[in-house]
Structure formats: C-alpha cells, structure tokens
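All protein chains but one are shown in place.
Take a look at chain A:
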Amino acid sequence: MAVIRTEKDPEALSLTVIAEFDAGVERVWQIWEDPRQLERWWGPPTWPATFDTHEFREGGSAGYYMTGPDGEKSRGWWKFTSIDAPHRLEFDDGFADESGGHVEAMGETHAVVTLEEAGDGRTRMTVVSRFESAEQLQQMLEMGMEEGLKQAMGQIDGILAERASV
C-alpha cells in the first residue's frame, strides 16, 4: 500500500493523506503535470477520468469528465491556484455542467499537494483535501465510488496486461 498515514478531521471536513512512492520527486510530479498520466489514476476503474484541458500553470484551469459504467458522464473542473514545481501544487476542484461551466451550488474542494524527498530515491506525497460542505463531499462520493474498491483489482490487472504487451 502506497498510503502510509491518513488524518481525518470530521469537524473541519478535511482529509490528509500521506503516501510514499518508490520514485524521485521529479518523476512523481509528472503524474500531476502530464494529463495522460493523471487520467490513468484520478478516476476509479469504474469511472475513468478524461482530461480535455489541463493548463498546468498558476491561474490555469483543467476540465475533465469521468465516465460511469453505463456511459454516464460527470464533469469536473480544476483551477490551479499555486504551482511550485516540483514540490507544491494547490488547486480547487469542483463540478461542471455539460458545457464545462462551474456548478457553484455543489461547492468546491481545495487540495494542497506537497512532494518531498523521503530518502533512498523515494518521494513522500501529502495531499490535504478540504471540503466546503458535507453535502458536497457526499455528492463526490456518489460519483462512481460505489464499486471502486472491488474494481481496483481489475485495473491493476489491466496495467499488468498492458506491460506484458509492450
């Protein structure tokens, strides 16, 4: 398991996840910077994400959609509020309508990502997610999380199969 520690604060509606990866900081930065790599892990296997825009710079925005098992689409947007490559990234994450417009009523999540060297060429990634309301959090969870855990194994199989065919 890549995650080594989590902290939950139900009153502040925030979650901190600390994970360690067997790769350098510059390499881990790419999984955020490169939309093709980002979309391989952002969505759960049942709701894969597709980023159609990804302006990876301060003030830039990203637009993505997640496709559910029955072909339904959930759209989201990001706004990069701070980027300090390759160590720190902050962005707001919210729901979008079909034309990509922000759905203000659903609120947004603010995420702060930090990457640090953890020794032996490893990287520690800390992600702090803060929600505006419990309603918003529940809505996010309903976006295809239902079977995520069960299906995660299937995606790992897919990646393994892909490697074998390279």
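In this section, a contact is a pair of C-beta atoms (placed from the backbone, for glycine too) under 8 Å apart; a residue touches a chain by one contact, two chains touch by 3 or more; residues count from 1.
Rule of thumb we're sticking to: contacts and distances are computed from a predicted model.
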>> I notice the complex is incomplete. Of the names "glycine dehydrogenase (aminomethyl-transferring)", "Na+/H+ antiporter subunit C", "DNA-binding transcriptional regulator, ArsR family" or "EboA domain-containing protein", which is the UniProt protein name for the chain that's not shown?
In response: "DNA-binding transcriptional regulator, ArsR family"
>> For the chain left out of this view, which of A:L13, A:A85 or A:V112 touches it?
In response: A:L13
> Hey, which of A:A85, A:V103 or A:V127 is the one touching the hidden chain?
Replying inline: A:V127
> Please identify, in ascending order, the residues of chain A that touch the omitted chain?
Replying inline: 1-3, 6, 8-11, 13, 15, 17, 19, 21-23, 27-28, 31, 37, 40-42, 44, 125, 127, 129, 133-135, 137-142, 145-146, 148-149, 152, 155-156, 159, 163, 166
